[in-house]
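The complex appears here without one of its protein chains, the remainder shown in place.
This part shows subunit A:
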Amino acid sequence: MPKRLAVAVAATALALAACGGEDNSSTDNTKAAQGEALQKGVTLTLWTMPNSPQPKEDLQKMVAPFTAKTGVKVDVQEVGWDVQFDRIRNAAVAGEGPDITQAGTTQVPFFAALGGFMDLSDRVEEIGGKAAYAEGIWNTTQVQGQEGTWAVPWFTEARSIYYRKDVLEKAGVDPATAFQDLDSFKATLQAIKDKVPDIEPFGAPGKKAYDLVHQVMPFVWDNGGAELSADAKQSTINSPESQAGVEFMGDLITSGLFDKSQLERDGTQVENQFKGGRLAVWIGGPWVLGSIDRAEDDTWSEEARANVGVAPMPTGPGGKAYTFVGGSDLMVFKNTKYPNEAWALVKFLSSDQTQIDYAKLLGMFPARLDPQQQVGDSSENHKAFFQAIQSGRTYAPIPQWGQIENAYKTRFGNILDSAAGVGTDYSAATVKSQLDAAAKEADGLLAQSAG
C-alpha cells in the first residue's frame, strides 16, 4: 500500500509540476516587510509534525504570546511523519495548503525545487542571517547551485555517543579516552564484551530505521569518504575511503561487538533498548538526554537512568570527528495570503527565548548559535552535543538527495545484514558490489535532473 501511495502521489506531483508553472505569480514576496503593520485577527495555519509529547497543544501554547502581542491567530495542525512528505509536496504544487510548514532539514532542497515556497533571502537579515547559525545548519536552508534562502532553521539535533558509566567502570575503561578515536571506540566495546557479559556492547538500527544513513555516514566521513563529490555531480559512496567507513560498521558486527538483533529494529526501538538497559553503548540524539528526568518515561530502567554518560563522536584517521546534524526548518508557502504575518511568526519562533523553550520541550537543541550555547552550558552531557553540532555535517543540499538517501539506505541495510549472516556472505567484495550499485543508482538520479 505505501508503495502504491508513493507511486500515485509521485505521479500527481509530476503532472502538477508540469502544469503549475504559469499561474504562480500571485504573491510577490519582494515587498519590503519592515514597517508594514500586521493585520490583526487573521489566522495563520502552521503544519507541524509529532515532535513533542503533545505536539499540537504544546506548540499552540508556545505561540500564544505571539497572538497576544500581534493579534495574529495561529492554527497549529499536526501532520504525521508518514504523510508529511506527500502532503507538503501536494500543497506546494497545488497551491492549496497552510501558510507555514515544518520540514525535515534534508527535505528542504526538494521542496524548494518544486517552486511553491517563498525565497526568504530579503528577510533573513532581520534575524541575523547566516552568521546567527552554525554552518552545517545554515546549509540546510539552501539549494546547491541556486540563489535563495528557502527556509529558516527551527530546531537542531546532532548525534553523540551514549554510554553507561557503570558498565565502563566495570570494564575498567576511562570514559575520558574511551571514545577518542575509532580504535579506542572498538577497544572499549571489546573490553565491555570481555568483562561485562550481561550486557550487549553496542547496537544500531538496520534497514527499518528512517535514519540508517545518518548512522553510517559519520564513519564514512571519518575515513575521508563522502556521499557525493564536492560539486554534487557524482556519487563517491563507492570510493575506497567510503568503503572503509562502511566496513568499520560491518566489522563491528562480524567481531561480535554489535548486537545483531538490533538490526531488526528501527531507531526508536534501539533507543529503547539502551534506555531499558540492554545496550552499553549507543549513538543517539539529544532528545534522549531530555527524557532522563521525566519520571513518566517508563522506558528507562533504573540502572540505565542513573548512569547515562555522553561523549563526542570518535575522531577518524583524518583527525576529525564527524557527526550528522539534522532537525527541522520552517518554510513559508508562496501562496500564503499573509506573507508579512507568516514572516512575523517565523521571526517569533526564532527569538532566543522561544527557541530555548521549544527545544527544551522537545529535548532538542535550538537552531541558533546564541541559545544553543546557553543550552550547551547547562550540563556536561549537553556540552558534548553542543560541540557535536558545531562540527556537525549534513548532506549536499540538492533536490534529489531524498531519493539518493533511499538508495544508500537499502544498500547499507544489505551490507549490515550480510555482516550479520543474512543473505550474501560478508566480504570486502560484497561491500564493494553493494556500494557500486548504490553509486550507480545515485548517478542515475543525478543525471536525470541534469538532462
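In this section, a contact is a pair of C-beta atoms (placed from the backbone, for glycine too) under 8 Å apart; a residue touches a chain by one contact, two chains touch by 3 or more; residues count from 1.
By our rule, contacts and distances are computed from a predicted model.
Participant: Name the absent chain by its UniProt protein name; which of "NADH-quinone oxidoreductase subunit L", "Thiosulfate oxidation carrier protein SoxY", "Carbohydrate ABC transporter permease" or "Sarcosine oxidase subunit alpha family protein" is it?
Facilitator: Listed in its UniProt record, the absent chain's protein name reads "Carbohydrate ABC transporter permease".
Participant: Using the document's definition of touch, tell me which of A:Arg164, A:Lys193, A:Arg278 or A:Arg368 contacts the absent chain.
Facilitator: Going through A:Arg164, A:Lys193, A:Arg278 or A:Arg368 one by one, A:Arg278 is the residue touching the chain not shown.
Participant: Among A:Gln269, A:Gln353, A:Gln373 or A:Asn406, choose the residue that contacts the chain missing from this document, as touch is defined above.
Facilitator: Answering carefully, the residue with contact to the hidden chain is A:Gln269.
Participant: Among the options A:Lys40, A:Lys56, A:Lys165 or A:Lys195, which residue touches the chain absent from this view?
Facilitator: A:Lys56
Participant: Suppose we count only contacts with the excluded chain; which residues of subunit A make the list?
Facilitator: Answer for subunit A: residues 1, 4-5, 7-9, 11-12, 15-16, 49-51, 53-56, 77-78, 80-83, 86-87, 90-91, 94-98, 210, 268-269, 272-273, 275-276, 278, 285, 287, 297-301, 362-364 touch the chain left out.
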